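My questions will all concern the structure given below.
Of the protein chains in this complex, all but one are displayed in their positions.
Lettered A and B in written order, each chain numbered from 1.
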Amino acid sequence: MEDLTLRHTTRERARGNRQMAIIGVVASGNLEVLTERVLPENECVVEIRTAAEGFGEVWAAVVADFVERHSPGGIRFAINDGGARPDTVSLRLAQAARLMESDQ
Amino acid sequence: MIAAHPQARPSAGPDLSTSWYEASARTRVRLLLDPSSFREIIGPEQREVSPHLRLFDLPEQFDDGIVVGTGRLDGKPVLVAAQEGRFMGGAFGEVHGAKLTGLLRAARDAASASVLILFDTGGVRLQEANAGELAIAEIMRAVIEARLAGVKVIGLIGGRSGCYGGGGLIAGCCSALVVSEQGRIAVSGPEVIETNRGVDEFDSRDRALVWRTMGGKHRRLAGGADVFVDDRVDAFRAAALDLIASSGSFGLHTLEAEQARLADRLRRFGACQDSLDIWAEEGVADAASVPGMPADQFIALADKVWRIPRDAR
Partner (left out) sequence: MTPDDVLDSLFPAGHDVRKEAGLLFGSAELPSGGKVLVVGVADRTPVGVDEAIRLSGHVLAAMNEEPSPILVIVDSDSQRMAKRDEMLGLNEFLSHLAKCLIFADLSGRPTIGILYGHSAAGAFLATALATRVLVGLPSADPVVMDLPSMSRVTKLPVEVLQEKAKSTPVFAPGLANLAQTGAVHLTWDVATPLSDQLEALLAAMPDSVDRRGALGKERGGRPKAMDVAERVRTLALQGL
């Protein structure tokens, strides 16, 4: 198992006021993303727990791209990975960010 | 097969006609209960994960594969547990099981709210086999304690992992069960029977055989489940409400009626070679047409054949 922590500063805070959301399932080829609005507004942290070791650079690239696109300031993302492909990871992160910005 | 909702809504989210089978545990709970009424207990942000999966280099899930909490069903308070069948096959581990145990003990102590168990499980989680089995034993006892306190415990079965192993035993302790076409209920899984007894005893790759022997339609016709529904959230919701209202009290009279019911089943069908013979014996005119029959037609047929007496189980 490998644990990764990726920290970023962001341009903006993630919109909305939702405090917590959960997306996805830890199944083969899938992942779950837990989001919590607990950080300072220009910070974003992504914590990853994965059984696939040695893909740190891929995760870093996917996350960097996501942060650049969505600017999810103030949000901590915690991921349990079931062996998802990078495009699935991007999809889930985007879903999670959208959920946090939604009205509830 | 499932009609799309006539009014398209701007936010394309699931609605009550959503497939139960396709929905996640969280979606099932959210759509089953009254809108915005669900309050999760020990939710994912608590990170109450399995302490045992790391030993096997397996990923955890923050809710350990089960969602539990309180909510309302048609205005009345209910306690709900929903298994996520896609995480480790919905199998019972230490934490997963303990969440359901605690929920049932709350039901017993409050003696006022019904319990809905949304089963989706292959049974015991191998990597935590002893803890999973023990959890199931504790849950079975807690179901009986709750029922003795007057609580209705309704099981809903229609997910991809079915209701196998110890899950099947917990289901057998419930006040009543709702099942769909996709639901299966059994103790040993098809592969386990084949591995232990050979392919002539049970060909696990023969899907039609699996469904005839363990599937929702058979369970409804043979009395293993009380109500058969179409694969839709609103159908499960309506059935759950109906069973909460109509399920009887639990006591010695129930057990005696159940003993008679099961003994009678053995007497009538104990020599049958296949479920087709059981259905024919029950008066189904064209037993071979049952597996392919659409839900509404099957429901009408099953109701003509028989309805489970509310005094047993």
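Note that in this section a contact is a pair of C-beta atoms (placed from the backbone, for glycine too) under 8 Å apart; a residue touches a chain by one contact, two chains touch by 3 or more.
Worth saying up front: this structure is predicted, and the values here are computed from it rather than measured.
The chain not shown here is in contact, across the full complex, with B. Here the missing chain is touched by one residue of B:V192, B:L241 or B:A280, and it is B:V192. Contact with the undisplayed chain is limited, among B:R26, B:R86, B:K99 or B:R237, to B:K99. Across the interface with the omitted chain, subunit B contributes residues 39, 41-42, 48, 51-52, 55-56, 68-70, 77, 79, 94-95, 97-99, 101-103, 105-107, 109-110, 112-113, 124, 126-138, 140-142, 144-145, 148, 165-166, 168-173, 185-188, 192-193, 195-197, 201-202, 213-214, 218-219, 222-224, 252, 255-256, 258-259, 262-263, 265-266, 269-270, 272, 274-275, 278, 313.
The criterion applied here is as follows: only the chains that are shown with their structure count from here on.
Residues 24, 26, 43-45, 47, 54, 57-63, 84, 86-87 of subunit B are the ones touching subunit A in the complex. Listing the residues of subunit A that touch subunit B in their complex gives 1, 20, 22, 25-27, 30, 32, 34, 36, 49-51, 78, 80-82.
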